[in-house]
Structures are given as structure tokens and as C-alpha cells.
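Excluded from the complex is one protein chain; the other protein chains are retained at their positions.
By written order: A and B. Residues from 1 in each chain.
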Amino acid sequence: MQITAAALCEMLQGSLEGNADSVVDSVAKIEEGHSRALSFLANPKYEEHIYSTESGIVLVSRDFKPSKAINATLIRVDDPYVAFTQILSEYIAQINNKEGIEEPSFIGENSTVGEGLYLGAFVYIGKNCKIGKNVKIYPNVVIGDNVEIGDNTVIYANVSIYLHCKVGADCIIHSGAVIGSDGFGFAPQPDGTYAKIPQTGNVIIEDNVEIGANTCLDRATMGSTIIRKGVKLDNLIQIAHNVEVGENTVIAGGTAIAGSTRLGKNIVVGGQVGIAGHINIADYTQIGAQSGIIGSIKEPKKAWMGSPVTEFKQHFKSQAVFRNLPELDKKVHDLQKEIEALREALNNKG
Amino acid sequence: MQITAAALCEMLQGSLEGNADSVVDSVAKIEEGHSRALSFLANPKYEEHIYSTESGIVLVSRDFKPSKAINATLIRVDDPYVAFTQILSEYIAQINNKEGIEEPSFIGENSTVGEGLYLGAFVYIGKNCKIGKNVKIYPNVVIGDNVEIGDNTVIYANVSIYLHCKVGADCIIHSGAVIGSDGFGFAPQPDGTYAKIPQTGNVIIEDNVEIGANTCLDRATMGSTIIRKGVKLDNLIQIAHNVEVGENTVIAGGTAIAGSTRLGKNIVVGGQVGIAGHINIADYTQIGAQSGIIGSIKEPKKAWMGSPVTEFKQHFKSQAVFRNLPELDKKVHDLQKEIEALREALNNKG
Partner (left out) sequence: MQITAAALCEMLQGSLEGNADSVVDSVAKIEEGHSRALSFLANPKYEEHIYSTESGIVLVSRDFKPSKAINATLIRVDDPYVAFTQILSEYIAQINNKEGIEEPSFIGENSTVGEGLYLGAFVYIGKNCKIGKNVKIYPNVVIGDNVEIGDNTVIYANVSIYLHCKVGADCIIHSGAVIGSDGFGFAPQPDGTYAKIPQTGNVIIEDNVEIGANTCLDRATMGSTIIRKGVKLDNLIQIAHNVEVGENTVIAGGTAIAGSTRLGKNIVVGGQVGIAGHINIADYTQIGAQSGIIGSIKEPKKAWMGSPVTEFKQHFKSQAVFRNLPELDKKVHDLQKEIEALREALNNKG
């Protein structure tokens, strides 16, 4: 992408100061700029960088008053960060505007695809699938039979979606993610072996969901594992069978949620958290990284930490004492001696 | 799958009450049923649901005595849960009865395949491989040279199996699993770099093993990393080089086992557990989620928890005190003051 300051200014409905013919073809942080880079200044504490930046064009707020000379061409806008993000989104949209069907690829019988489709080479789509409009499916993705994919969804390379699963519109699924693998359900037998409990359900992903790289969502034993609209899952997350993740809940990488647990909406879960099965987590809960949750959290909007979790502040108080446990232990030992000495002294006075 | 109550009844050798022509095409929990769903009632505490269920057919035990009117067609069997699982297994078997070779796919020279094979499009099989009977290999799987796969094994999409590995019969390997990647072995050099230690061994997976999505099993440095028969591994598990997992051991998601460690048989390992290298874990050990094990566990049949682990009950007692550490710390502080006061009082009396 290559664009002039004049064109950028018009796109953003800004006002221009400097060289209208200045051309940029990439973006950079203001302190890491170069002559063909676009940057922005939003936070006043970075103001010093604008006087030394090598970026060709910088987005600034309409009321920004420079205190020194500036080399870069300026474009004044209402909100420089929002405007910058708008440019980035436009750039990403251009990169992802692939269209057409690359060969060889495989589409099973009775499957339908919408207009604007990109189908990378070596993509496999099973039978009876419904693929919406403007869907982008990158190379080597495998989609099983009877799967539905909503409009505008992007599925990156090497994703696997098992049969009968449903993915909503405007979703993004990153490489290596696995949607619909069997839930981990086995019945112990008298001889010590385990009999597989058939996993006949599916996974339903609603609209506007993003699924990170190599994240796994198991299909339900019966019914559905459900990821509600607006959920954002980072990389390498494990979601077990029959879990439900409420809308707009965000989960960081490495977290694992055991079977049949229900997370409410707008929850924030840190990285590497473990959540036991068959429990409920209230809306707006916040859970610190590496925590372990073994029982339901019923009161919403509270922050938790630890394994097993306690309330956030309580956990850090306990942690502070934990770090000094050897000293505490010694204090108790000393107290025992002192009391012994006192008792003797008291007896001697007797 | 679409089946009548009469046909189901015959298959299960049950006795029928209600409409023999009732048809079902799916399964559901009794409380989530609909007119074309099959459900079951096994646990008496769910009995109330059978009077209101919308499921078309319900499996019940032979001695079940309804206390109210029931709309659903009933099929009486010896064990409703076992019968229901039998139906589910039949359903899954029908879904997985794919057969034939889809094109394009790649089979290297001197490789042999058994009858009943399903080979999805874009599957790659290297040279000198031996693929057993009724093996189902889903699209985009890659199998390296000299690999053996036993009868009836199912390998889902995007699995990677490196050269020389052996997979037994009746195994299931889920999407994204990696079998036989190099063990993580490096020799530190005087200049601070690391020299790779060649990983020339393989992975051997015995019969009746299930491997979860995106789980990784590294090949041995020399010899074999071994997964014994009946082992069940959940998703996103890391098994390092030269590890041996004993038969019927079950490991939950996110667990990592370091090199050369041996797990005995019928062990149960919770999620996100870490197990150090070069240790042994006794048969029938149980390990709680998020535990860390840094030394061998020699006594079988005990339960452990914590990082590092202590015995289960001991860990929870310590955890209970941990949650109240700030109070304990304050008590000790108060005791110090009280003793000081006592000492002074004693001196004053002197």
C-alpha cells in the first residue's frame, strides 16, 4: 500500500500541514519511524519524539501545539489513535482481499459457497457445508461434513473443523486451531481400561469471535459447546466438551477450561488459568494469570487470584507473607523459647 | 441416522411402550429433548424430567415405575445408560464409515494399505509405510517414511506423524496432534550457543490409545518414547523424549512431562500438571490439576497435589492456612508484643 499525505488527509477528513505529496508505504511507532512511514502522536508523554521522528507523516490531534520545529508532514484529526487504527484496518483489509478458488482444492457434494469466496489451494470442504459470503479460507484448512460458516469469516491455514460444527459471521480463526475434536470422556471399566463415551454433539461459535492459533474447542458429548458472540480466545487454549463461554468474554493464552463449565459474559481470564468442570463463573469476573478455580464464582465483578483462587487483594496479602514464611517460622520458634524462659522465671519467683 | 422405535427396540432387545412408529434422528439430554430426539433416564434424581420431556423416545430401566403420565415412547432395557451409549457408538461408527481414496492424495513408494481404507484428499503418506485394515485417515494428514499404523485406527485432519513412528490398532488421533517431533535436547557449548543432540529414536503408540488435539509426543533421542495400550491423552499435552506412559493412564489437557520420565499404569493426571524429567511415578497414582512433581513417587495408589506436590489432604490443609496467612502473621506479631508486656510485668514484680 502506497499513499500520499493528501489522500490520507481526505480519507481521514483531517487538515494537512506540510508536504501534501509526501508518500508512505508502511507504519511505525513514532520513535522508530523512517521517511516512508506513517506514525501517530496521541499520548502527550511521547510529544518529544515528534520533534526528532524520521516518520514522513504523523497523525496529531486538532489542538496539538508544537513547541519546536517538526520535519514530518502533519495531518490533524479528532482522535489520532482512532484514525491510525482506521488506516491499519484498511491496510489489513487490503491484504486479506484475496478472492477466487485456487487449485487443487476439494469441495464435497451438496456444499454451497457464497460470493467473494477465497479458497486457498489444498483446502478441503466436506459434504453438505454452507459457506457464507466473502469468506476467506486459507490453504490446507479442513472443514468436515455439514459445517456452516457465516459471512465475512476468515479461517487461516491448517485449521481443522470437525463435522456438524457451526461458525458465525465476522469471525477470525487462526492457524492450527481445532474446532470440534472429541470431548475427553471415558467410562472406567472393572478391568482398569476405559470405554470411550461417544461424543455426538458439536461446537457452535457465534458472530464476531476470534480464536487463537492452536486453540482447541472440543465438541459436546451431547448438545453443543458454545462460544457466544464477541468472545476473544488467545492461542493454545483448551475448551472442553459442553463448556459455554458468555459473550464478550476474553481469555488469554494457555488457559484450560474443563467440561460443562459455564462462563458468564464480559469475563477477563488471564493466561495459564485452569478452571474445573461443572461450575459457573459470574459475569464481569476477572481472574489473574495462573489461577486455579475449583468452585463456582457467584458474585459478579470481582477479581480473583491464586490456585485455588481467593479474592485478589487477599491473595497478594497471603503471597507477601508466603515470601517471608521462613522468618515467620523463626519468629514462632523464638516465641516458644521466650515463653519457656518466662515460665521458668515465673516459677523461680514463685 | 433415522430410526423407528420398533427398530431401536429390536436392536437393544428391549420392550416397547407407546408408538412403535415413532422416529428419531438425533439424541438429546432428557431435559433438552424434542420430538425427533432419543433420550435416556438412568439416574432416579432426573425422574421428574420424563414427565415433561419433549423427546420422542426415552430409554428406561426394566423396573422403572412411572408415577405420572408420560408422552414419550418408552423402551425398557437392562441398563438405559449402557444402551444409550451403544446407540451413540453405532451412530459415530456410521459417521466414520468413510471409505475410499480421495484425490489428490500422495502415497510414497513401497507403502501398503489394508482394505476398508479411507484416505482423505491431500493426505501424504511417505515411503515404506504399512497401513492396516479399516484405517481412516482424514484430509491433510502427513505420515512420514517407514511409519506403521494398526488396524481400525482413525487419524483426524492435519495430524503430523514423523518418520519411523508406530501407531497401534484401534487408536484415535485428533487433529493437529504431532507424533515424533525431535526431543528437546541440546548440549551447551563454551561460547554460549547450544549444539543440537540428534534425536534418532521414535514414538511407539500401542493399541487402544486416544491422543487429543494439538498434543505433542516427541521422539526419543535413542530408543522409543512409549505410550502403552489403553492410554488416553487429552488436548495440548506435551510428552518429551524417552518418556514412557503406562497402560490405562489418563492425562488431562495442558499437562507437560519432561524427558525420560516413566509413568506407571492406571495413573490419573489432572490438567496443567508439570512432571520433571528422569523420575518414576507409581501405578494408580492420582495427581491434582496444576500440580508440579519434582521427584519420584514410589508408593502406589496415593493422591497428590500442589507445586511441588504433597499428599492431597496435607496440601489442602496448608492451602487453608495459606489463605489466612495475613491473620497468622498478625497473631505472631501480637504474641511478640504480649510477651514483651509480660516480660516487663514480670521484671516490675521482681
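Convention: a residue touches a chain if its C-beta (ideal position, glycine included) is under 8 Å from a C-beta of that chain, and two chains touch if they have at least 3 such contacts.
Bear in mind that the values here come from a model prediction, so they are computed numbers and not experimental data.
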(request) Just name the one of B:Lys45, B:Lys65 or B:Lys349 that touches the chain not displayed here. (result) B:Lys349
(request) Sort through B:Gly176, B:Gly230 or B:Gly246 and give me the one touching the missing partner chain. (result) B:Gly176
(message) Touching residues of chain A against the unshown chain: what are they?
(response) 27-29, 32, 85, 88-89, 91-92, 95, 102, 104, 120-122, 138-140, 156-158, 172, 174-176, 208, 210, 212-214, 230, 232, 234-236, 248, 250, 252-254, 265-266, 271-272, 289-290, 319, 322-326, 328-329, 332, 335-336, 339, 342-343, 346, 349-350
(request) Pick out the residues on chain B that sit against the missing chain. (result) 104, 106, 122, 124, 140, 142, 144, 158, 160, 162-163, 176, 178, 181-182, 184, 186-187, 192-200, 214, 216, 218, 222-223, 236, 238, 240, 254, 256, 258, 272, 274, 276, 292, 307-308, 310, 314, 317-318, 320-322, 324, 328, 331-332, 335, 338-339, 342, 345-346, 349
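To be clear about the criterion, only the chains that are shown with their structure count from here on.
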(request) Compute the distance, rounded to whole Å, between the mean C-alpha positions of chain A and chain B. (result) 25
